[in-house]
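So that we are looking at the same thing, I have put the structure below in structure tokens.
A single protein chain has been removed from this complex, and every other one stays in its place.
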Amino acid sequence: MENVTCTIDGVRVEVPRGTRIIEAAEGAGIGIAHYCYHPALSAPAMCRMCLVEIEGAPKLVPACVTTVADGQSILTESEKAREARQGTLEFYLANHPLDCPICDKSGECRLQDFVHAEGRRHGRSVEAKRVLGQDDFGGDILYDGDRCIMCTRCVRFTREISGSNALGVVQRGDRSVIDTFFDHGTEGDPFAGNVVDICPVGALLSKDFLHKARVWDLDGNPSICPNCSQGCNIRVDSRDNLIVRLRPRPNPDVNSYWMCDYGRRRYEWMNVADRFETPLLRDEAGELAAAGWQTSILELVAELKPLLGTEVVLIGSASMSNEDNGLALRLARAIGETKAVFRSPRAESETVCPGFPKLARRKDLAGNVRGLEILGFRRVGDDDAKGGLPATAGRIVIALGDSLADADDGFGNDAALFVSLGITRSPANLRARYVLPVATFAETDGTFTNFEGRVQRLWPARSAPAGARPAWQICGVLMAGIDADSAPADAARAFLSLVELNAGFGELSWDIIGSRGAMLPEPSLLETAEIG
Amino acid sequence: MNEKTPLAANPGWAGETGDFSQLTEEEVRGTTFVGRRPPDGGAPAGACSYPYQLARRSPDAPLFEGPYAERLDKIRSRYPDRRGALLPVLNLAQEVRGHVSAETMERVAEILDLPPAVVRGVASFYTMYNTRPVGRYLIQVCTNVACNLCGADDVAEAFLEHTGTGAGETSSDGMFTVIEAECLGACGFPTAVQINERYFENVSADDVPGILDRLRMEWSTREGSD
Partner (left out) sequence: MAYPWRDERETRVLSEHFGDPAARTLEGWKARGGYKALVRALELGPERIVEDVKASGLRGRGGAGFPTGVKWSFMPKDDRRKPHYLLINADESEPGAFKDRELCRWTPHQLIEGALIGAFAMRASHVYIYMRGEFFEPAQIVARAIEEVYAAGLAGADVMGSGQAIDVTLHLGAGAYICGEETALMNSLEGRRGQPRIKPPFPAAAGVFGQPTTINNVETLCAVPHIINRGAEWYRSMGTDKSPGTKLFNMSGHLVRRGNFEFPLGFNLKELIYDVCGGIRDGRSLKAVIPGGSSVPILAADEIDIALDYESVAKAGSMLGTASVIVMDDQTNMVKQVRRIVEFYAHESCGQCTPCREGTAWMVRILRRIEAGRAARSDIDTLISLGKNMIGTTICVLSDSAAAPVHSSIAKFPAEYDALLRQDEPVMATA
């Protein structure tokens, strides 16, 4: 592959032949303002924002489609280029409504951004603005034709990526609007929500997010979608510790720039309020009463020690991290022979994204199903995640997270000891002898392993209740308490402890996983490995 | 200002014949040469070229039956990609039904195996697809510059007055819809007016009642039942 060299604003840049100016500039840290261009979509070069000057050439060229030629001097900030951009921005503003005070996109709007950077101080239009109206596109999508800048990213998305062809341009000239086919909505498109992300302005809005929060009040944190085993990289936006929306984070190996609507809209459960806030132990009357951590750990360790050697039933949670489930498994095996199981719902089919087939809403409807399999958990129960639990008589039962949602309040009555590392109150959880509140995946550092064996990191997006702890931490401390091993000091070391014991993880570490994830070594992709 | 063109030099409003005053209307319009083009499309090479703004139409006719189904196949055979047939098939649908409704668009999408939103995007782009029913005679008056200089505004006014309609609307008897059109490509014969599949040229405001009478007469003496 041959390289060409050029200068962009005086910066010398060398790129493979065929690279477009906008890509070459980005590689050199020079951002060129644009609307209709998107790296994952076709480039129509119609917004005319990215016009740049090639020294010596009479006409400005669009950087999004023009490839770099050897020896070119490209100027993005020349007077001609800046005047053209300013002129184009003025054309947009001539009819764009002054909706910023009521528009959800404010704060992450690229019209605002570019006008603020280099727009004219005053608009020269004294004409009444054109009114095209608003429309409900069905599903979660609202459309405001007055705000629309006709970049057609949304149309190209439904044509090239989701394949639904739900959206199109209707009419021509300054009467153009985006619309569906009359009353056909976007509900039939499982990836429709992405058009709201890629709309540069507030023309396409999510009804779910409508008027919920100002974007500058949001905290955004990287994580992995927990709603199926695809492992889409996401950003979790929260305000005042409430999660308000999920959006995709780009990862060319997993989900490109997209996520599906099934995953996108399932975040309310992360905000559930009915949580265990403190450890609970049985008092003299046998009732569950709040206690401190130190007391709880000491008492539990004291109960465990004489029971070492008893069989353990460990019920894992595919909505919790490798570190959480892995350390629980280590603890269980340190106690005695362990039946490690988990249940997880399964859909009948997967929904593949036609334009990026690596991405699909997978059949397994939880984020860490493969992770548990590789750790050594056995899958039981039906496609609704019900049934299949092993017998508990005379055994120690440890249940992780909300894995007992379907069990009745007789569950574990015959167990030697029942410990719930629980999240929300349920009849079964409340039968435990010890309830130790844990953090959800959204509240801890950790990793998920996706359907194809890619291990990816999560970062906390909100704080757990003050009394909750990460499950890996609790299990580590308990292991130390029964003299099985020392407790890992942090989640990264917890992960390393799994790597040491499980050939399935190869040579991975959090450093290697980084923010893009890393694949497990080959054999792990096919079989489950046993922890020693 | 336009000199009133005497009828003798404007055979059937087929335009100024200048030094060719011996020509009849049929000779100027070429109707004798064209003859009768069969509804099944005749030779496939010309299947895509039938007038599709007709006085006679059936808004509820199925798409497509009988000779029109044959013509559809001929149209489809002329394009390497099924999408290429979209404009001709929309033309054919309007020829049959008189306008292109949402239901018509959906049917065309089905026939050509295209997404309905794509068909809507295409149909709404082009001016000649009537998205709502129009009068028996769609009267399009060119008011672009070359005709505008020669009194096109007066001609448009005259049509509105003598049909008793508003701009873009249909007369109460359902006979006429009057709209302004862009350049019709007959600039040497101002004012040019397109009425369904024919051009009426060198039209002055005084000619308008005569034209409307002629159209009414044609409609009432048309062959076959409605």
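Letters A and B mark the chains as written, and numbering starts fresh at 1 in each.
Going forward, contacts are C-beta pairs under 8 Å (C-beta built on N, C-alpha and C of every residue); 3 or more make two chains touch, one makes a residue touch a chain.
Owing to the predicted nature of the structure, the values given are computational and were not obtained by experimental measurement.
Q: Thinking of the whole complex, not just what is shown, which of A:Q72, A:T88 or A:T440 touches the missing chain?
A: Residue touching the absent chain, from the options given: A:T88.
Q: Per the definition of touch given earlier, which of A:A28, A:M46 or A:V380 contacts the omitted chain?
A: Of all options in A:A28, A:M46 or A:V380, contact with the hidden chain holds for A:M46.
Q: Residues on chain B that touch the omitted chain in the whole complex?
A: Looking at chain B, the ones touching the missing chain are residues 1, 3, 15-20, 23, 27, 29-30, 32-35, 37, 42-43, 45-46, 48-53, 78-81, 83-88, 90-91, 114, 121-122, 125-129, 143-146, 148-150, 181-190, 194, 197-199.
Q: Touching residues of chain A against the unshown chain: what are they?
A: 44-49, 51, 58-60, 62, 65, 83-84, 87-88, 90-92, 94-95, 124-128, 130, 149-150, 169, 171-176
Criterion: only the chains that are shown with their structure count from here on.
Q: Could you state the distance in Å from the CA-based centre of chain A to that of chain B?
A: Those two chain centres are 56 Å apart.
Q: Name, in rising order, each residue of chain A that touches chain B in their complex.
A: 164-172, 179-182, 184
Q: Inside the complex, what are the residues of chain B that reach chain A?
A: So the residues of chain B touching chain A come out as 102, 105-106, 115-121, 124-125.
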